[in-house]
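With one protein chain withheld, the remaining protein chains of the complex are depicted in position.
Entry: chain A
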């Protein structure tokens, strides 16, 4: 039976009581304990820095050429925190409530409350590190609103919040490197977990420059390797983002939680052709001021600016008057798909909707005119002033759009379409963030814990840093306190030898195939199956087909992939091959999970389960559980259920009307 180990007692005191009673490790013993951290994004960098500050010996690994390039860097919009600086009624409880509701009642109350509770301290910590958040003229921090909430609790640094937060965590990490508390391994990829007597005791890593395998010991191993959106080939994730570390952990006994819960972000730049290698997100913050619409007429080929106001369908405002353009991501994405599928899409591909700033530009222009007492400002002057305001708020996003599409978004509405963005699923963890393998932890997007079936905007940064700065430093002591007598295990221990042999075996096999098709060929084929059959809308028939197709593709991959070059050299194709091999296995599990969950919730929309007006219909009687999958061998998994109970928030049909 899966035990989440949520502390007893009232919701508000669970975490404080836990912290005051959890086992501690004294400073002299911390020096003897080694922790391996895989990944240096917000979760990994903050965890590595925080644990090193406490005195643990840390080894941190990233596949990029520098820890600063982890994909957290690309997060744009912001980070939530229950500071209530705007005096608009925010509180820890409201952030908790919004997150549980936004996640469509598929997250644990205890975890989410803790997340909301530590959120405020994250902002304090980042400001202390010198993170330059946006400020008002009075010198205090500025906030904006995001989807799924009715308060302004999002802190931001233009459209580069992830960059600034990551550079803060990166600098804290580099400080610990300079102090000798962290040993940093850039351009290294973890390829196996080493277990001794059932506990995680180290890893096998490949030095990506020399291609040589290395053994590393740790008293505990933290997987902070991010999400697996690249299983779809096209996603907003970085090209290197992968599931390999998490998947190896899964195959060594860590259960995988809710793998089918993926987030499709509503505002991305649409696909332009077959050469497309990735998709680019336009921050959700754009929905604060932009209005989303399609023509009221089918197959309307007029230019957007030629379509008069009364012939436009602002479908989000029409369907969801209370939240309008700020409905949560899953709702906005499905609504866009619905319009495009019905034939109202725009652009050459007809798979796009408009995100329009014309009204916001005029509105801001009028405010500026009134500030400057320009009662007789001309329309042109108003528009110019409005554009300047919009440029200050969203300038970098507008520039990015212009570079990619060659169109000017200040003059003509942007074309957007949903794209895979984030994965709520991940390694199953308990309240301590420990997986089902003792001593093996998962933090940030790599775990499944806090966002349920749908993550709210600006909550990923919050969770990554919460896990790394404020949760793991406490919870890891609960385990390591009992490990103070464990001496470092020599690297010639049979467990290390065996693990390295297995990794070497897989690399030899991959290099030896010398088939006809490149790795990308298989990755694209997998992505197409996943997007068509396990994407924004899913049904039993499609999922069953997808499982069969993926199994066949996997077989073909292992017979026919071609990897050039040698094993013991810098070989990006070999790196990709290993990752795609894992994506193929994961894709199958995602489809199985989507198939068993015969309900719609959050980002998971089963066509069989919808209300009369096409909204997602949950089935709490049968599916109020976390699906935790145990690896049982190739194409074989066993489902374990962790029941979800709601003592405080009562699940209801989410309504944003």
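Some notes on this structure:
Going forward, contacts are C-beta pairs under 8 Å (C-beta built on N, C-alpha and C of every residue); 3 or more make two chains touch, one makes a residue touch a chain; residues count from 1.
The rule is simple: contacts and distances are computed from a predicted model.
Entry comment: the absent subunit's protein name, as recorded by UniProt, is "Succinate dehydrogenase/fumarate reductase iron-sulfur subunit", drawn from "Succinate dehydrogenase/fumarate reductase iron-sulfur subunit", "Acyl carrier protein", "ABC transporter ATP-binding protein" or "Acetyl-coenzyme A carboxylase carboxyl transferase subunit alpha".
The chain not shown here is touched by just one of A:400, A:440 or A:584, and that residue is A:400.
Checked against the full complex, the candidates A:69, A:216, A:312 or A:592 give a single residue touching the omitted chain, namely A:69. Residue A:141 is the one among A:22, A:141 or A:367 that touches the chain missing from this view. When the missing chain is restored to the complex, the residue among A:299, A:359, A:411 or A:569 that touches it is A:569. For chain A, the residues touching the absent chain in the complete assembly are 46, 49-50, 53, 64-69, 71, 73-74, 83, 85, 121, 123-141, 157-158, 160, 162-164, 167, 170-172, 174-175, 177-178, 184, 186, 209, 238-240, 272-273, 275-278, 280-281, 399-400, 403-404, 406, 469-470, 473, 518, 520-521, 562, 564-565, 569-570, 572-573.
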